[in-house]
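The structure is given below, and queries will be raised subsequently.
Apart from one protein chain that is not included, each protein chain of the complex appears where it belongs.
And now, chain A:
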Amino acid sequence: LFFILFIVVVSARTYADFTPQASFDIKKCDVHKLEEGPPLQAVLTREEGLQYYRTMQTIRRMELKADQLYKQKIIRGFCHLYDGQEACAVGIEAGINLSDHLITAYRAHGYTLTRGGTVREIMAELTGRRGGIAKGKGGSMHMYTKHFYGGNGIVGAQVPLGAGVALACKYLGKNELCVCLYGDGAANQGQIFETYNMASLWKLPCIFICENNKYGMGTSVERAAASTDYYKRGDFIPGLRVDGMDVLCVREATKLAAEHCRSGKGPILMELQTYRYHGHSMSDPGISYRTRDEIQEVRSKSDPISMLKDRMLSNNMASVEELKEIDVEVRKEIEDAAQFATTDPEPPLDDLCNHIFYNDPPMEVRGTNPWTKLKSIS
């Protein structure tokens, strides 16, 4: 009886007491060649808040789990973790539709999730198993889902690709756009500027986003770039600088950018000022070019998940227990995924030569000596 009463009390509290939505002040965005930036206030509903919280917490826990598995040598190769930058992935996805397109560089686990991948598939891909999102053949840097074009290892090479996708969007007339991400290090690559020119010339619906986490591997932005105003580097492309640690700020800016593109005005550039807690990759401790204090300061003052949590709790949009429950669920999901990723079998050896070309009938691939030929099916 007591148990039933307890449940009734809890449910009554859940649905009656919480504020359904609230309005929050967000930081003003610096603008370049734009009339005005996004609004200074954002409305967040309870459902949205819980969803963002859950997704960001999933990304966070997933990256930390990947860290753990890497140290146990279950994940090998290269692994670039996204923790600290969750607000970017979640905020961008909140500002666009799943039918839009997105392409990013190698720090891609967060985007794989927001674009429709499951934690199980992502973790299995990290460990190189057949249940992985790229069948175990891609690894950390090469994850793909529908309308998410990776996951690209070569720095800056994904940006012209993104413009191409944007051209297809414009051509096919489905009112879709392409979000094309790159980092502060990649912003100095020549092909980025070639892409700005093409996108602007042909008014492609492309949102260029520079995720500025202040360090290109171990080089701080001041030491790599003559101009660290990455949102202005598009020159003739309008730009805005956004607080990338605030999911609402990112969402509002993305909405503005999406509207700009969809109305046929051409490309737009967004700089998200964000931070990564881990080093560049798992082989980088991340403290030889920045101090532990700096990392601690960002963690305590600007952590995206804490910021959202504080906002929701102080406006009575969720309870501490509810958020804790989400944490527990997320933890379980990650544990299950890690279990799957560790126990799933590796892809079969035949897969070594599959999917090189498109070929029908299957073609032969030369092996390591003249008497071995393997079959390639695609």
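Just so we're on the same page, a contact is a pair of C-beta atoms (placed from the backbone, for glycine too) under 8 Å apart; a residue touches a chain by one contact, two chains touch by 3 or more; residues count from 1.
Methods note: contacts and distances are computed from a predicted model.
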Hidden subunit of the complex - UniProt protein name among "2-oxoisovalerate dehydrogenase subunit beta, mitochondrial", "ACOX2 oxidase", "hydroxymethylglutaryl-CoA lyase" or "NADH-ubiquinone oxidoreductase chain 4": "2-oxoisovalerate dehydrogenase subunit beta, mitochondrial"
Who touches the missing chain here, A:L40, A:L201, A:V328 or A:L352? A:L352
If I consider the whole complex, including the chain that's not displayed, which of A:S283, A:S300 or A:S314 touches that chain? A:S283
From the list A:T118, A:N175, A:N188 or A:S319, pick the residue that touches the absent chain. A:N188
Looking at A:L40, A:L98 or A:I154, which residue reaches the missing chain? A:I154
I need the residue numbers on chain A that touch the omitted chain, in ascending order. 73-74, 76-78, 128, 136-139, 141-142, 153-156, 185-186, 188-191, 216-219, 223-225, 279, 283-285, 287-289, 346-347, 349-353, 356, 364-376
